[in-house]
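Working notes for the structure below.
With one protein chain withheld, the remaining protein chains of the complex are depicted in position.
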């Protein structure tokens, strides 16, 4: 509980709350897009490097491979569950339900980072390959969602002007995937020693930059919420809260089977519970342009993200401790 | 004197001079707007956090409350004096005189930071609540100026398309106020310990980022001056030099009454002497669109800012030592 | 050899390779222009300051002055050689040959920084005034190139709308020159002690920021190469590889004559070998607008830069050791 | 193709929301705002990157609509331009999907 | 001066490359893409700086060409706008160097 409170009162979360509050009170302040995109690239480089450095310290075992495989399976399958819930409980059409489901199968790297901090604060340990899991979970959900959207929709003709391969490039080579996977590999190759000189920038600055980024995310989430909530029925908003819990429980079951420790369990639960708000929206604009961005974004950034970083993470950590028997 | 020179030769001031020189020599270089807006947000977060952390170390006393109240009174009243001087000595019309007066009642946070450094270099101590004073002084001057502009101007009709509340939001929830007050509160809540992990970014980097920002300010001030000085009569330019001294003396008197120490006195004098060049211009475009930006900006950014950071601050510190009897 | 490999596996180079690979695989990711321009200014400030601080430790001797003079002579004369090669071996017209030659006489500051790291890794020492040499080499090549382009071309009429002095300002007061020379002077004036407080930002962060910048350069180089290589004949591409070697050998001969140590020799060779991709292209658009940017840029950024930072620098260091008898 | 009016409003950045509200109230179905990076007027040159206050920043608002609505908007825009810096032009354009406007 | 058509396509950012390919295939000799920073449509306001996903970002594509080519492009653009958010207008303009288009 103490940990939960000190997580909630950490500067990172407080800056998010500040941004969200300012936006809800209709402050006109904003962080320039070019600047926050630059910060996002920094954050992904830092996360990737950190994961790679940690992975370089241990050999890649069969267990690690199993965890990564499990992560991919989660990303493929969570959209099926999400889609089912959305179809049964909301009025979203097939396209919007599929597009929204893709977001929940994919991940939010900032939520992952917030969980890593909280895990560490709780005195648990976690391993670098969870960063690899995060990178691997970005994409599969999109494939499931496209399958769901097109099933039964007949074969739609190609969008005018589209080019073969453009969607695959967007999905497999978007900035998150390139930077996360690339930095992971670089951290792995260069190791702790080889990255010594870049660590002041990527390690010492990390928490501070995150504060600035979360201020911006709060502004974004708040503004999105203020404008978008009218478009969401209560059942859809509810989905934004219970779906992360459902995904987290599925991940917890998987971790139990794989015998993972509490720290890694909490992180994989968080990855499952988190919803994308950068990579998947971009892919959806290309692949399912008729889906409505304000629905999936308001839900993912305005409802699920704030829920996860405030209440969700402490819950996932508590459950992870029980599941791993480290309570 | 030694301190004055080492202040003048500090990298921060030298980079400002570099930028100003380059602009006056008509170099075309510039710092992208999105980047320098990002840096400005960083600087305000860092200043707010630092002030909040320091405030968290001492209880809020009645004296502190009095200082804050005094700061607000200064911000409300300085525009009256500035307006009187401008009306008597220059040909500026009522609107321009009022708009300019607002800038001098409000504050420049970068000037405040430069003064904080110089105060420290002089071996004086200052307290965190001066940051709160800075935040509180941003806004009241605007209210006085609107009152001055509209008095006797008859009741003007609302500007087409304006919305009730938009001006109040701009004035009370602009980026400076939101970030400064928010970070101050966060620093206060989280305290020294809770902000340990973000201090490498917000404390260690601060001076360096300031150099970069001041290079940009120099470029801005130089270009503004090169283009705008022809629009300013000598009496107006003179105002940009003597008004800060007048405001500083009023603040010094207040500090004497309140029995403040030399460091805090120097900072409050600097706040009084400094003129806004971001928050107030924005508010003026909304509230007094007929005032001419090139007048108030050239004066505030091209004349008063350079005066304060080079000559002004050493003067205020010297006077503050006398006033506080710490000379 | 070991050093060569550890240079190649340093994070800086690996991030460049990552960016280049992503672009060649047609990833759509990019770093916002405003952000990377901001980083470029930071890098030049940091390099200038470092050089200035080091120069402040030693008196300016006649030898230093000779090295600087030699650097200027190199920048003036390399374009003559480059122009001759291009005229003899490629189909480029006079204007394009001259514009390209200007790039090779000028320098790339990022290549210089990469060489500085490698020099240090090799256990060699180098001096601060090589930064001054870098700054001095930015410009002379442009003058030679303009002379080459206009010789025999008859006197062209002035471009419509051009203003006397605009070209000179662009050439002498562009961002690289202003920031590099300015920061060098500031580092020199303030010295090691005076810059203590800004060193966490400009020294500790440097390597990390460079990684981010090189990721972007890789994206730029890869995209340029993918689009531009069809416009380049094999002989032109060959020039992009052998010209740096030629320039480096000329610089080596000069260093031998001047009796410079191995570290400084390696750096001056690198400066001679490197080709500009920011300052000179901008000057060429003003001075020789009819030259084709995709030719000189693809060559400088897509061919010569990658060659230098991977293979070139280790070669120059090896030769420098021989030349200086420190092998 | 069908005929509509295109209104183009070059206006200071701080005032663009006011202009937007006027267009919305006149029943225009949409508008798009683009940033300017430099300009000249009244003998002065400005540039976004060297105006830290953003107070000389201009934007351009483009809106396509029916002639009636554009003219309805123009009355209020004339009032707006009494207070704020700006230039407004209209011109006829052909559109593809006329029901959208 | 010679008469050409100017096509102006306000379209979501993620779709601009598709629009560009259509223009290229119709034989237009060039186009230029400019960023929008805010807008309004369908009752919603958006702003680039507060949409971290960039999914409401719009751009404007401007292309000058001969009437034939513009009309050839318009057919495919109509199809594109069946899927993507956007507005297209055309208008006649005078150009200096007609052989360029």
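As written, the chains take the letters A, B, C, D and E, and residue 1 is the first residue of each chain.
Keep this in mind: a residue touches a chain if its C-beta (ideal position, glycine included) is under 8 Å from a C-beta of that chain, and two chains touch if they have at least 3 such contacts.
Quantities reported herein were computed from a predicted structural model and do not represent experimental measurements.
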item: Shown chains that the omitted chain touches within the full complex; value: C, D, E
item: Full-complex contact with the absent chain, from C:219, C:309 or C:323; value: C:219
item: Missing-partner contacts on chain C, residue numbers; value: 23, 30-33, 36, 159-163, 166, 216-217, 219-220, 223-224, 227, 277-278, 281-282, 284-286, 289-290, 293-294, 297, 301
item: Residues in chain D touching the chain absent from view; value: 8, 10, 34-42, 45, 58, 60, 74, 77-78, 81, 87-91
item: Residue numbers in chain E that touch the chain omitted from display; value: 1, 4, 6, 16, 20, 23-24, 29-35, 59, 62, 64, 91-97, 100
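Here, only the chains that are shown with their structure count from here on.
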item: Comparison of A-E and D-E (more C-beta pairs in contact); value: A-E
item: Chain whose average C-alpha position is farthest from chain B's own; value: E
item: Rounded Å distance between chain B and chain D, as computed from the means of their C-alpha atoms; value: 34
item: Centre distance in Å when chain C and chain E are each reduced to the mean of their C-alpha atoms; value: 39
item: Junction residues of chain D, two or more chains touched; value: 20
item: Touching two or more other chains - residues of chain A; value: 30-36, 38, 200, 204-205
